[in-house]
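Only one protein chain is missing from this complex, and each of the others stays in its spot.
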Amino acid sequence: MTLLETVGLTKHFKIGGNVSRRTLHAVDDVNLSIDRQEIVALVGESGSGKSTIARLLARVYQPTSGEIRYQDRPLSSMRTRRQSLAYRGDVPMVFQDPFSSLNPAYRVAHGIMRGLKLHRRDLNRAQRREEALRVISAVGLAPGVLDRYPHELSGGQRQRVGFAQALAYRPKLIIADEPVSMLDVSIRIGLLNLMTALREQEGVSILYITHDIASARYVSDRLLVMYAGHIVESGPVEDVLARPKHPYTQLLLSAVPDPRAPLSTDSADQGEPPRVIDPKPGCRFRWRCPLAIDVCERVTPELRLLAPGHSAACHVATPEPSLSEP
Amino acid sequence: MLEVRGLSVEYATDGAPVVAVDGVDLDVAAGEFVGVVGESGCGKSTLLFAIARLLSPPAAITAGSIVFKGHNLVTMTEKQLNALRWRDCSVVMQSAMNALNPITTIGAQFRDVAHAHMDWSPDEVAERSAEVLRLVGIDPIHLKSYPHQLSGGMRQRAMIAMALLFTPDLVIMDEPTSALDVVAQRSLMVQIKQLQRQLGFAVVFVTHDMSLVSHFSDQLLVMYAGLIVEVGPTRTVFDSPAHPYSRGLLEAFPSIRGVRRPLTGIPGSPPDLARPPSGCRFHPRCPVAMPECATTEPPLYSVGRAQARCLLHAPERAPLSEVRS
Partner (left out) sequence: MTALLVDTSGAPPVETVARRRGGFLGAVRRSRKAQVGLAMLFVFCVFAVVPQLFTSVRHPNDLAFAPRLPPSGAHWLGTTALGQDIWAQLVYGTRESLVIALVAGAFATLLSVVVGVSAAYLRGVGDEVLSMIINIFLVIPTFPLIIILATYAGKGTLPVVLIVLIVTGWSYGANQLRAQTLSLRNRDFLEAAKIRGERRSYVIFAEVLPTMTSLILATFLGAALYSVLTAAGLQFIGLGDPNSISWGTMLYWAQNQQALQTGTPLWSIAPGLCVALLGASFALINYAFDEISNPALRPVRGRRRRRARG
């Protein structure tokens, strides 16, 4: 059952001074959907628009056009503070930087208690404290952590607190914006395992935003690949990794360092995703694409179903033989 | 070419000094690519800065020697060091945006470096600058560009070009790819390796991402809590890691190929160097710790072609029950 979906979600930013007004196309025409109890990974390099999508879903930005629908109701219809708070309680966000995501002036309990006060009004003070203890242990931290200051905790502990804060709302969907990128490698697995456990035990869905395709594979059920503001490929994670249809996905996979695999043939690609400013129609990957053909210059490709549940936005990609053309 | 023996670096604090690097030995042969791997707080960056003699108070080298081409860098004066700097040994910093001056052009910065270390004419400087930029795959027209006009990957390449101005024998790199995306990272690593083969310089490459250096380094050092816990040929360390920490690190990288299986990582977090654990510093987090690990500080034992600082490999022990990687 679809929990959240976007239809033609677009966000443009105006850049440049008053003299030269140009538009940065951060997110263009994105259709994605997230079901209950699933972890969806959104993979892309910096500048691909993935963080903008996170903020659009968290209602930090307003979409330039397109719609976000939560439980079949568009977000734009949630105008009262009550409706807005209800959505925020259902769809919280976990941030990337453990060193700035907690207010250094307060103890750890503060953020959790404030969240409970705003979103779980039915609880009295004692019950709030109990709930705080419950979520802290649900993320694997000792109860004493609640009374510590953020600077006394390690990066991994702080990120767990971030998840605890989100859990306190009894959310349906957690937006995790690169939650492990700034952590040490050996700590990351603990957080990733936590995310899978939360899906099982608390029944939440997670939108896991990252640039690291290996960790995306580790936790997620479905994978969305973003490039220059577009979703270029989407499908079940094992399917996309085993049979990538879009040349960008193929490039990403070949670039991931894997000590167990031999070094793949070097491509001349220097690896710079573009800033999309006032773009013309056509595929935005065409300058780096080894398979680009004529139509790629003129027509922006749309997501086409190429295998069961697996789509790619590419003129060159061919559908699996098992799938009959519509 | 570079021989470090017993190097120790301490940070002075209000209380007892913190030992960031504790008796490290390191050997780099000419043209060799040495990877130094570890997590934050292990001392790898401090080690690098110590070798480059760039430490400033409250950090200071308290013991050991750094013998570079026959000279001990630790006892040299600033003047003597400056003669070596950049000509024989250069440094590539972690973030180009922090290391490059944002208000001057790339060309001007190359000129500054050239003038600081050599007496070249303006023409020679311009020619050499263009040459090194071409070497790293940047059009020399960018000598006139400012750092913010270049992309992240290009800035890092410009840093590497700057480091190669005088074709040094040793280039020290402190996580030069960490700010880059995966495709740019791969491209830069390949480029570095190619340049190394072409120009023959040695590289000491510090990173927290073990898999990054797996295809590029000849020798691999794993650091933990200021100590070297494993050292050996890269392939050996990857295929059969002898130290439980190296094993744990390797296990902590999810793979995009093969079967998807749950991983455990390493529980806990790196120790506070002001109060390191007694005995083996890794024992509180070690899955195979034995009682003596809490009381004995293991030295580096030979394990095949590598060395590991782990009591499991003490020669007086019976053959190991498990060595599987």
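For reference, chains read A and B in written order, and residue numbers begin at 1 within each chain.
Keep this in mind: a contact is a pair of C-beta atoms (placed from the backbone, for glycine too) under 8 Å apart; a residue touches a chain by one contact, two chains touch by 3 or more.
What you see is a predicted model; the values in this text were computed from it and never measured.
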Missing-chain contact among B:2, B:273, B:286 or B:300 belongs to B:273
Filtering A:115, A:229 or A:301 for touch with the omitted chain leaves A:115
Of A:101, A:210 or A:311, the residue that touches the missing chain is A:101
Even though one chain is not shown, chain A touches it at residues 58-60, 84-85, 88-89, 92-93, 95-97, 100-106, 111, 114-115, 118-119, 139-141, 151-157, 160, 165, 190, 193-194, 197
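Note that only the chains that are shown with their structure count from here on.
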Separation of the C-alpha centres, chain A versus chain B, in whole Å, is 32
Counting only contacts in the complex, chain B reaches chain A at residues 39-40, 137, 151-154, 180-187, 190, 208-212, 214-215, 238, 248-250, 252-258, 260, 262-267, 269-270
Within their complex, chain A touches chain B through residues 45-46, 154, 156-157, 184-190, 192-193, 211-215, 217-218, 238, 241, 251-263, 266-267, 269-273
